[in-house]
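Removed: one protein chain of the complex. Kept in place: all other protein chains.
Going by the order they are written in, the chains are A, B, C and D; count residues from 1 in each one.
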Amino acid sequence: MVAMSDWVELNIGPHHPSTHGVLRLKARVEGEMVREVEPVIGYLHRNAEKLCENTFFCDNIIYFDRMDYVGAPGMEVGYLEAAEKLLGVFPPERAVWIRTIMAELSRIASHLIWLAAFGLELGMLTPFFYCFDLRESILTIFVEASGSRLLTNYCSIGGVYQDFNEKITDEVEKFVQDAPKKVEEINSLFIKNDIFISRNKGIGVLDKNVAIEYGVTGHMLRASGVEYDVRKAEPYLAYSKVNFEIPTSTKGDNLARYLVRIEEIRQSIKIISQSIKKLPEGPFFNPKAKKSMMIRLRGDGEVYARTESSKGEFGVYIVGDGGVKPYRVRVRSPSLRNLSVMRELGRNVMIADLVSILGTTDLVFGEIDR
Amino acid sequence: MEVKEPGRKIPLVGSLEGIMTVFKHSLMKPVTVQYPEEKEYTPDRFRFRIFLKLDDCVGCTLCEQVCPNKSIKMETVKRENPRNKRMIYPDVNFGTCTVCRNCEEICPTDAIYLTHVFETSRTKNSFLYSPEELSKPEDEVVK
Amino acid sequence: MKTGDPGILTTTLEKALEWGRSNSLWPLTFGLACCAIEMMAIQASKVDISRFGSEIFRNSPRQSDLMIVSGTVTKKMAPRVKRLYDEMPYPKYVIAMGVCVIQGGPYVEGYSVVLGVDRVIPVDVYVPGCPPTPEALTYGLMTLQKKIRGEATR
Amino acid sequence: MMEFQPGEERGKDGRRIIKVRKEDLVSTLSKLKSEGYIHLSLITGVDRKDFIEVVYHLHSFERNEYISVKTVTYNSEVPSVTSLWKSADWEEREEYDLVGIRFIGHPNLKRLFLPENWVGHPLRKDYDLKNVQYINVDEEGEDYATFDPGDGW
Partner (left out) sequence: MSLLSRTYSIFSILGYYASTFITYLIDSIILLLVAAVAIILTIYFFRKYMARVQLRIGPNRVGKYGTLQLIADALKLMGKESILPRLRDDLPYKVAPILVFTGLMIAFSLLPYGSFFWIGDVFISNSGVGIILLFAVLAIMPIGELLAGISSHNKYSLTGALRSVAKDISFEVPMMISVLAIVVMASARTPESLNIASVVSSEILPYGILQPLGLFVFYIGMIARASYSPFDMGESESELVSGYSTEYSGMRFGLFYVGMFGTILLGSFIVSLFYLGGYNGPYQWNLGLIYLLIKAVVVIVISFTVWLTMPRIRIDKFVNLGWKYLFPISVINLILAGFLTLYLGW
């Protein structure tokens, strides 16, 4: 026995119920207290960046779908922001609004998954099912629009593959009407609960400067007091024409992150309800990128485009060499930066708190490891 | 916009409200669709298994080119078809097909298309469908 | 009773065990990637896998019978998958969910993805799709039940 | 081969690109950081066959604009900026892993995704995809890469 015998090295993961996938945390544990945490990643490294170099511009969307798989249309929008600038093929007005609606729907879907998983991590068995029930109505819209539930492959270069028809707009309007009540009901299960508050208030406080140092974005940065949202900072799609607010908080703890997320869901519903009213008539794709033109698009130069995915600032950097395939694709994954700050947050916390901090961080490994 | 933290309340009351909310749900109707007996309505655009109309295929190889992960390969089939002189037809490997619909999108004659059939699971790892098998319904494909 | 003849009692017992096993497949909570979300969706209210007795998702491999390999198995993860499989007690079953697990799926041309989990562990039922819808996975589970009872045709 | 000239130009989407020699990289970045570009968005390494281009994307919350800094290296060595941003830690490890840029002065330059003895850097243009490597786990739970499938595969 060595002198450090009361330090136990606990290996959490790669298969562990609370790691949202395949994260491995090397934790040095002293009784119930976690002294140090070192995340080990790479268990879902699927070489998407390499494959993107060998595929047509129009086909790369499928790899971006599979990055943040809980909110796939949001990722497609992020890729197309960069790819369309590079190729010089721009979508018509209607497609822009359709993409806005899809991106916001996917943001809600992603947040609901997070809420469900967060509830399970804290030991609440039931909110999971209500979240999935609500999410199912979003997936119905996705199937109706694109034909696939999860990985939609809906947006194409220069527009969208299929138009919104009467039925989809009806579904979206119905969702906008029903969702706020259900969200409030689910929220009340969390926020009114004394144990939930005691598990989250003042836990995992992330300082503003530390957050900026580590490149943290998204809800974690906003909960720490920086009002940074790419949708406002550098409006893309139709976000400059709709009315919404950025929720922030100065507390920086788990509860603040939770509240920011819930408020984001409300704001997204607001955006959707405005967009569906403003949806213009007209063509939904750019004829330059249809049918056999799909695989003949050539791009030169380099473009870095940022979008606000459900996890934070999602950036895509594409370098083209004038061919039909990109020369280099680089993805700025928000979750990777949000995870890297775990080294700071996971110092001298209890095992139970480590789990709840991981829960509010909201990781998706398809995007971290790519 | 600053989010508001919930104010201080009497302990336990909120938790009891939550318990009542959960209990209330036990009196509601379940939303389950009992799959094998009752099938849910599937939207028109729902896509899963690829089908091929042999008569319409012109053998242009566009689907082979556009397939992101080379699931589609062209294969020679001895078959009389005036539109397809080279006698090449696509076969699809469902072991890698991601149902991305790009082949349907790019096909000039709408010969290759995706359908609602999703009951394709099997106990053997043999998912390479030849052009003839692609044009058959799923039940008749024996592997 | 002659040796080699299983006898009526043994056969009945075997049948009963098969019936029990096929109707109480407890899956392991084992999510890898995209398909894990759809695996969660079969738990959820809309599809509800508990109708088939697979309600209890156990976290410990020691207590589960069914491993739904949901999502891409990378080369770094493959030894862990194998280890988890080894930790499960017999009789154990594996469903390969999604094309990544069957033959590599969209990542078939890459450098860090295992081209089919059946190179690492034996697989009972393959469910193609990217990702398979919850109904397709339910169909796969029914196929597995049939296989356990010895009725599988495909 | 294009000659690399330090200077400033406008990119395709109208953003500023500052080109610096790699000796001046750290000083330029720290000057930009003091000017308000405190958010390091992305570090990218692009393998241009003869040389490697390293691009830094910075963002300023106050001015609400972003800027990119570009440098090239011929021997795949670049000074590390971990002293300026902690987020550079993992990003540089990732670029070292996939592109093979050695960041001089990085405190813990290990591979991020792949095991330590993986041969080659996958995002290099000369990486051979046909040379299949496998990963196994040794007794202490650490991964190692091998060309031999061996046990369990």
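As a working rule, contacts are C-beta pairs under 8 Å (C-beta built on N, C-alpha and C of every residue); 3 or more make two chains touch, one makes a residue touch a chain.
Every value quoted in this text rests on a predicted model; they were computed, and no experiment measured them.
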Exercise. Which shown chains does the hidden chain touch?
Worked result: A, B, C
Exercise. In the whole complex, what residues of chain B lie against the chain that is missing from view?
Worked result: 15, 18-19, 21-23, 25-26, 28-32, 34
Exercise. Given the full complex, what residues of chain C touch the hidden partner chain?
Worked result: 16-17, 19-21, 23-24, 45, 48, 50-53, 55, 58-60, 62-63, 65, 87, 89-91
For this session: Using the touch rule from the top, list residues of chain A that touch the missing partner.
Result: 8, 10, 16-18, 29, 31-32, 119-126, 128-130, 133, 189, 193, 195-196, 198-199, 350-353, 355
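Following the convention adopted for this analysis, only the chains that are shown with their structure count from here on.
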Problem set entry | Geometric centre distance via CA averages, chain C-chain B, whole Å | 20
Seminar exercise, completed: Between chain A and chain C, the Cα-mean centres are separated in Å by 29
Exercise. For chain A and chain D, what's the span in angstrom between their mean Cα positions?
Worked result: 24
Exercise. For chain D, what residues touch not just one other chain but two or more?
Worked result: 113-114, 122, 127, 129
Exercise. Residues of chain B that touch two or more other chains: which are they?
Worked result: 31, 68, 98-100
Exercise. Which chains touch, pair by pair?
Worked result: A-B, A-C, A-D, B-C, C-D
Exercise. For chain A, which residues are in contact with chain B within the complex?
Worked result: 55-56, 58-63, 126, 130, 133, 136, 143-148, 151, 153, 156, 161-162, 185, 188-189, 191-195, 197, 201, 245-251, 255-256, 259-260, 263, 291-292, 294-295
Problem set entry | Of all residues in chain C, those that touch chain B in their complex | 45-48, 51, 96, 99, 102-109, 116, 118, 123-130, 132-133, 135-136, 138-140, 142-143, 147, 152, 154
For this session: Show which residues of chain B lie in contact with chain C when the two form their complex.
Result: 30-36, 39-40, 48, 68-70, 93-100, 118-125, 127, 142-143
